[in-house]
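Sharing a structure below in structure tokens format, with a few things to ask.
Note that one protein chain is taken out, while the other chains of the complex remain in position.
Order as written gives the chain letters A and B; numbering starts at 1 within each chain.
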Amino acid sequence: MDIERFDVGPRLCEMVKHNHTLYLAGQVPEDTTLDAKGQTAQVLDYIDTLLARAGSDKTRILSAQIFLSDLADYDGMNAAWDAWVPVGHPPARATVQAKLANPAWKVEIVVVAAV
Amino acid sequence: MDIERFDVGPRLCEMVKHNHTLYLAGQVPEDTTLDAKGQTAQVLDYIDTLLARAGSDKTRILSAQIFLSDLADYDGMNAAWDAWVPVGHPPARATVQAKLANPAWKVEIVVVAAV
Partner (left out) sequence: MDIERFDVGPRLCEMVKHNHTLYLAGQVPEDTTLDAKGQTAQVLDYIDTLLARAGSDKTRILSAQIFLSDLADYDGMNAAWDAWVPVGHPPARATVQAKLANPAWKVEIVVVAAV
């Protein structure tokens, strides 16, 4: 069964397609001056863009693992999430606190989606 | 390929079925007065109930990601886990420490299962 990789770099790729399933790399914000809501909105926008490139979209997300560098940002993250998640099609989700590779990142989201 | 969602809320759903695979949301204890063993037993009971609703069961779990708010609870979690996990059919598992969204939760478990 074929494997298709997107945005292949030397260390990782941003998305892999295999067997009707998309595996996304942990998506992180580019503009680290934003607050938690703004960073989350940016991350979700990247996810939308990646999914679209593979012919999927946010109504077809299966699971989301959310890492917050500080759980004090839980409400801010959810403000962006709740505005974005499609009614009737929310994924299975888990949210935990974990220090992220760049200390300026407040959120990192790992998604698996159907395609 | 069809996607079926269970317990759909505004923010997340508790389980998603796609391509012979079930993706569960992070399951957490309801009774936070319980100790680590008790909370884990409750979480595993929720997992059993969810899997049953999709026609699966604990002998068909593929992977389990366990988040403990305090690794001091590792033995307590395992006491409940070892009593529950079916002989000959244990999943691939990983356990790490991470602060959870509710400080009273001692454990959160994310499961992927076959169906």
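We take it that contacts are C-beta pairs under 8 Å (C-beta built on N, C-alpha and C of every residue); 3 or more make two chains touch, one makes a residue touch a chain.
It should be emphasised that the depicted structure is a prediction, and the values quoted were computed from it without experimental measurement.
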item: Listed residues A:16, A:79 or A:115, member touching the removed chain; value: A:16
item: Contacts of chain B with the absent chain, listed as residue ranges; value: 19-21, 60, 62-65, 71, 74, 78, 81-82, 85, 87-98, 112, 114
item: In chain A, positions touching the absent partner; value: 1, 3, 5, 8-16, 18-19, 21, 23-26, 65, 67, 98-101, 108, 110, 112
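The criterion applied here is as follows: only the chains that are shown with their structure count from here on.
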item: Where chain A and chain B are represented by their mean Cα positions, the distance between them in whole Å; value: 21
